[in-house]
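As C-alpha cells, the structure follows; a few thoughts come after it.
Only one protein chain is missing from this complex, and each of the others stays in its spot.
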Amino acid sequence: MTHKFLSHQELASLIGQLLAAKTRVIAPVRAKDDSSQLEYQPIQSPDDATFGVRLPRRSLKEFFLPPTEVLLHYKQTKAGVEIREVPTEVPPQVIFGAVPCDAAGLAAVDKVMNWDYRDELWFGRREATTIVSFLCNTMDATCFCTAVGLGPESSTGSDALFVPVEDGYLAYLVTPKGEALLQNHGTEATATMLADAETSQREARAKVEPNLAAIPVEFATWLASNFDHPVWKTLALRCHGCGACAAMCPTCHCFDIVDEHISADEGVRRRNWDSCQTGLFTVHSSGHNPRASQSERFRQRIQHKFSIYPSRFGEILCTGCGRCSRGCPGGMDLPSIVGELVALAQAKPEAGGQ
Amino acid sequence: MSNEEVPCTDITWAPRVVAFVCNWCTYTGADLAGTSRLKMDPNVRVIKLPCSSRVNPLFIIKAFERGADGVIVSGCHTGDCHYSTGNYHARRRFAILHDLLQFMGVEEDRVTFAWVSASEGNKWQQVVNETTARVQQLGPFGAPQGQKGGAQ
Partner (left out) sequence: MNELQETARKLLSDGTVNVVIGYESGPRGVRAAFITAPEQADKLIFDTRCVQNLATYLNPRRTQITRLGKAAVVVKGCDARAVAGVIREKQIERANVVILAMRCGGVLQHPESDTPLNADTVSVRCANCKVREPKLFDYLLGELPPEPPVNTLRIEQIAALEKMTPSERWNFWSGQLSRCIRCHACREACPMCFCVKCTAEKSQPQWIDPSSTLQANRAWQTMRVLHQAGRCVDCLECERACPEHIPLSLLVGYVAEAVERRFDYVASDDPSVPAPFGVYRTDDDEEFIR
C-alpha cells in the first residue's frame, strides 16, 4: 500500500476542488438539533466538516441503501402497463472522515448484495463513491471493532486511510480509487511521519482491545450447533423488538418492498428498511410465525451476524461500532452479550445444548 | 356570513374540499340545499357516512394526503343523533384532532367541524361557501405560502 503526506491545507484544498467541480462531498458535520452529535452529510465547504470528534450517530449505510427509495414507477395505460425504472448510475461522490467501522460495514454488505443477484442500485452508488476513512480515536467502552477482526486503523472498505500526524495526515492509498483521488495532492511522507502513524494506530487499537476479546473462529460453529440452548430464552427479555439497533447498524440491510399508488392508475414500487427484530417480520400469510417471540427474533440477530453470514460469506456481519448498544432503549449491550455467549461456547466446546 | 357576501368567482386555482357528512342529518340538509337551488361552490366532494362517529381521524389525514386542501366534517346536533350517542363520542375525538392538527401546523380554517340538521339547508350552504372561501385564501395544502404544490 503506498502512502503520502497531506497537510491540513492540502486536504481543504482537495475538498474545495471537488466541490468546485460539483462533486458531492460527504463528511461528518454537527447535527442541527444537537451540536454535540455528528452526522454524515453533504457539505458545501471544507469548513463544514468536523473530523475526529466522535462517531457520527448514523452509519454510512443510508448513502447506499436509503431508508426508502423508489425502484420503479408504474402507470396503467390503454396499451398496458408502463414501467419506468430508476437510474442505477449516480454522479461520483467522495466521503471524507468515514470512521473505519462504517467503511468496513459497506464491504461486508457488498457480499450479500452480489450473491444471488447483483443489486444495481447498491453497486451503482458504491462504484461512484470514493471513501476516505480517518483513524478512529474517539472510541468508548461500547466499541468492540477489534473483537470482530477489524480495528480503529482498519482500511477494509476504504479507498484511503488518513492517520493524523503533525500538521496533517499520513494518507495510506488502499485502492486505485484512493490513488486517483490523491494523484495531484500530497507530498512524500518522511520516515518520522510513518513511524508516528504506526504508533498512533497501535495506540488506538490498544484502547479498544480491552473492551472485548477477539471472537474465536469456533464461535460461529458453536452458535450453529446451539440453536436450542436455554440461554436464548432469557437473553433478550428486556429487548423491545423495536429495531432501532438494525436502523443504526452499518451492516443490517434487510428491506421490505411495497407498492404505493399515487392515483388510481399510477404508483411506485419502493424499497424500505425493515428489521428481523420486529414482530411481523416472519409472519406467514397463514398467520403462523416461526419466530413468535422476541427470544427467537434476538437469537436470529446473533445467529445471522455471527454464524450464518460468516459461514456463507466468510465474515462477521458486525463491525463493532456499538451503535446498537448505545441506542437501545431496553439496555441490550451487544459486547457483553457476545462476551457471555463466547464464554458459554468456550466452557462447553462440545456441540449440542446444555 | 351569507352567500351574497361570498360570491362564487372564477379562479385559476380552485380548492378541493372533502366533506364527511352523516347520512341522517347533514346529508339530508345538503340535499335540501340542493333541491332549494341554493348557490354553492362546486369544490366540495361529499362522502356520506352513517354517522359522524364513523369519521376516523385518519380519514381527514388521508384526505389531505390525497389532494384535499380543506375538509368539512358534519353531523347531527348533539342530542339528535340517529344512533343516540354517536356524535357525543365524535365530538370528543374531533376536539383533540382539531387541537392536534393546529399544533402540527395545519391552519384552523382548513378543517371545519359543523352540526347541520336535516332542515338546515341554508346552514349547509354557508358552511360550504365559507370553507371554500377560507381555503381559497390559504392556498393549496402543504405548499409553502402562495405557491402551488402537492402535500409533502
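Order as written gives the chain letters A and B; numbering starts at 1 within each chain.
Assume a residue touches a chain if its C-beta (ideal position, glycine included) is under 8 Å from a C-beta of that chain, and two chains touch if they have at least 3 such contacts.
Given the structure is predicted, the values throughout are model-derived calculations rather than measurements.
**Q** From the list A:5, A:273 or A:306, which touches the chain that is not on show?
**A** A:273
**Q** Just to verify: which one of A:77, A:183 or A:234 makes contact with the chain not shown?
**A** Candidates A:77, A:183 or A:234; residue touching the omitted chain: A:234.
**Q** May I ask you to list the residues on chain B that touch the chain which is not drawn?
**A** Touch with the absent chain occurs at residues 57-58, 61-62, 65, 78-79, 85, 88-89, 91-108, 112-115, 123, 127, 142, 144-145, 151-152.
**Q** For chain A, which positions touch the chain that isn't shown here?
**A** 32-34, 37, 57-58, 67-68, 141-142, 233-234, 236-238, 240-244, 246-248, 256, 258, 260, 270, 272-273, 275, 278-280, 292-295, 325-331, 333, 335-336
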